[in-house]
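Missing here is one protein chain; the remaining ones are kept as they sit in the complex.
Chain naming follows the written order as A and B, and within any one chain the residues start at number 1.
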Amino acid sequence: MAEMVFQALEQAGTNFLRSTVELMPRVLMTASIVIVGWLIAIVMKWITHSVLTRLGFGRLCERQGVAHMLKTANLPTAETLAAVIVFWIVWIGFLLSGVDVLGFAALQGLVREFALFVPRLLVGIVILIVGFVFANFAWRATQLAAVNAKVPSPRVLSGTVRGLVLILAAAMALDQIAVAQTIVLTAFAIAFGAVMLGLAIAFGVGGGGIARRILDHWFPERPPSEHDDLRHL
Amino acid sequence: MTDAASNPFWYRDAVFYQLHVKTFCDSDGDGVGDFRGLTGKLDYLQGLGVDCLWLLPTFPSPFRDDGYDIADYYSIHPGYGTLDDFKEFLAQAHARGLKVITELVTNHTSDKHPWFQEARSSVDNPRRDWYVWSDTDEKYRDVRIIFLDTEPSNWAWDPVSKAYYWHRFFSHQPDLNYDNPAVREEMWNVMKFWLDLGVDGFRVDAVPYLIEREGTSCENLPETHDVLKFLRRRLDEHYTGKVLLAEANQWPEDVRPYFGDGDEFHMAFHFPLMPRMFMALRLEDRKPLVEIIERTPDIPDTCQWGIFLRNHDELTLEMVTAEERDYMYEEYARDPVARLNLGIRRRLAPLLDGDRRRIELLNGLLMSMPGSPILYYGDEIGMGDNIYLGDRNGVRTPMQWSGGWNAGFSTADPERLTFAVISNPLYGYQALNVAAQERLAHSLLNWTKRLIQVRKTTRVFSQGRIKFLNPTNHRVLAYIRTLGKEQVLVVNNLSSTVQAVELALQSLAGLVPIEMFGNSLFPRIGELPYLLTLGPYEFYWFRLRRA
Partner (left out) sequence: MADDSLVSDDLLRTLVGVGHVDLLVGIPTLNHAGTISDVVKAVEASFRTYFPRQRTALINSDAGSTDDTMALVQNCCLDQARTVTASSGLRTTHRISTPYHGTLGKTNAVRLIFSSADLLQANGVVVLDPDVANITPEWVAALAAPLRDRHVDFVAPVYRRQVAEGHLVTQLLRPLIRATYGWRVREPLASEFGCSGRFAAHCAEQESWGSHDVQNAVHLWLTGTALAGSFSVAQTELGTHQLVPSAPQQPLADLFRQVVTSAFAMIDEHAGYWLGKTEVKDVPMVGAPVAAEAPDEIVPPDGARILESFDQDVKNLEEILRILLTKDTFAALTSAAADPSRPGLPGALWATTVGEFLVAYHHNVMRRDHIAQALLPLYMARAGTFLHEHANSSPEAAEAALESLCVHFEQVKTRVVDRWTQPAVR
């Protein structure tokens, strides 16, 4: 019996050693891929940062108000952020390749799923960025137009516009990434529905006085436009 | 040309040639042209193609106004020859088919005329009332002075008769009094004398001024027309085929009454047209020409306008606006010496800087506009002038026949000539003369002959109606002359640059233009605007034919 156990143990040990010996080259290969990938990612990050700096990407983001938003959120500059994103995309790519080399079936499945997830993630990020830019543009344009048209509470108006665009962009991004789709869809529907319901309450059913005060506060009687009185030319 | 019997209206188609006997040709070497000399040049005139000669006054005269101050209406100045010389000249001219009209100065005489000598001698003299007298110079105060440069007033004091006498021209030319029937009768007698000799008519000088009335301009008065109708009636009673040509320097609508209903003058000069031809040329714009023609009233069918480029007087600028006069002075007479009496005393060629193309263009206009054209002697060879001679004598210098002695005008010593021949390098007789131009096929002289010849191939120019085309390009003056079924299209480029013009000829679609000088065919007129291009100062005459 003891001999059987010993033989079994020996066999198991041998198998383990054999598996380990078989695995070592793959581990070494994976490590190499990861390290080389890391180096390449560093280089790509540096290249991305240089190219974007030369192309004036930072100024473009400044014009669109993106730089300001990043600063407010204590995020690095746009070029740095882009470079970091590139770094991670490249390195994760190499990581995944390295993991794939190990040959673990479970991990390969995970890699496959992750590989399918990454493009959607990228598109989602792009949608978010575009939404972000557009929100900023809409905010600025609304604010300027409202101020010049003497519309009351222009900041509230422009802020609302930006918020709505951002919410829409975020929802679209999350939908694209396919993360918690049901929750996102439901939350979005609830949010918009709430806005509509709130408006309905404000204008009609009960609380008319409150609505009236709110509206009076937000939309007081429009004064005559000084623009019309002056002869500019 | 047909004689008067077969064509009493010959003057409507005639080309006239104005000359001064005094400066045309001298036969006896005294330095003054004469009738014998003129007779010797009739072949030249016949060859030129003209139909009628108009002679400046050849009456006895003290010559203080180049013969327009007449001292004897019934004779010839001895310097020009005798009455027999005149008769011989007339016969020779008629034999060559040339008609002759002479001057009839009706408005005034010389103060040396026996009539005036008698009139001034006494207030009781029978001829006293033959002139217009006044004890003061207050009458007819607002009447304009014609010879502004020399005369301060229309009245002159006569120390002999101790009274003022009326004169619209020089003070030595007292006006006849046509309120006196005797004056009218005598003037008819004068006319009859010359008509009986055979002259074909008269150019009647200064007709608007015959009658004076207080409170008027003393011009163009109804009574003046009565006098003229009287003379015309007498003429028609005794003669046919004679012409009376009125010198009335007025606007066309004011000249119109001088035609009457065909019972006054046969012809009248169209004075306002002449400066506008020069103006249009300089402006490079047809506007002045079109306006004056459109403003010209219709005249009786038996009548005709006399049109001209230059004559023995200054280029008159009376019948233009002040702006137009200033423009003409600045463009054509920068040297103030050239200006005289609201006009410019220059010949055709010097006015146009000797530019052969412009000379041709203006002659082309002269020959194609409504009226009978009158050429001034010497302009057919492009003679120059001498503005430093007094009065208007600068345009009355001797005719340049050859490059020889006195330009072939006279064998007299050059110092004996009344006016020296033109001898400057530009227009001097040495190169610019008839003999030289007769030898050159394309000289101005030969070109003028050809021009007259082409004109006379049709009556459309003399008697046809005129319709302006008025294309957008204002530098092009285009018109259609029509007589019955005959139509001629005339296109003139008034500018110094090449021009393109589109003519609206759609109403003539189907006709073929044939250029009249070379008989070249041009493309048929269609429904589209007819495109023509013209060189600087070029003109075309197209006979329009159905083919």
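Keep this in mind: a residue touches a chain if its C-beta (ideal position, glycine included) is under 8 Å from a C-beta of that chain, and two chains touch if they have at least 3 such contacts.
Here the structure is a predicted model, which means the values were calculated and not measured.
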Revision key, fill the gap. Omitted chain touches shown chains A, B
Exercise for review: From the listed residues A:17, A:144, A:183 or A:196, report the one that touches the chain absent from this view.
Suggested key: A:144
Review point. Looking at the whole complex, which of B:324, B:486 or B:515 touches the chain that is not displayed?
Key: B:324
Study note, to complete from the structure: Touch with the missing chain holds, among B:220, B:250 or B:473, for B:473
**Study point:** subunit A residues that touch the omitted chain in the full complex
**Key:** 59, 62-65, 68, 137, 140-141, 143-150, 154-155, 223, 226-227, 229-233
Point to revise | Hidden partner interface residues of subunit B, rising order | key: 279, 283, 285-288, 291, 295, 321, 323-324, 327, 471-475, 495, 499-502
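Here is the rule we use: only the chains that are shown with their structure count from here on.
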Revision key, fill the gap. Per the C-alpha centroid definition, the whole-Å distance linking subunit A and subunit B comes out as 103
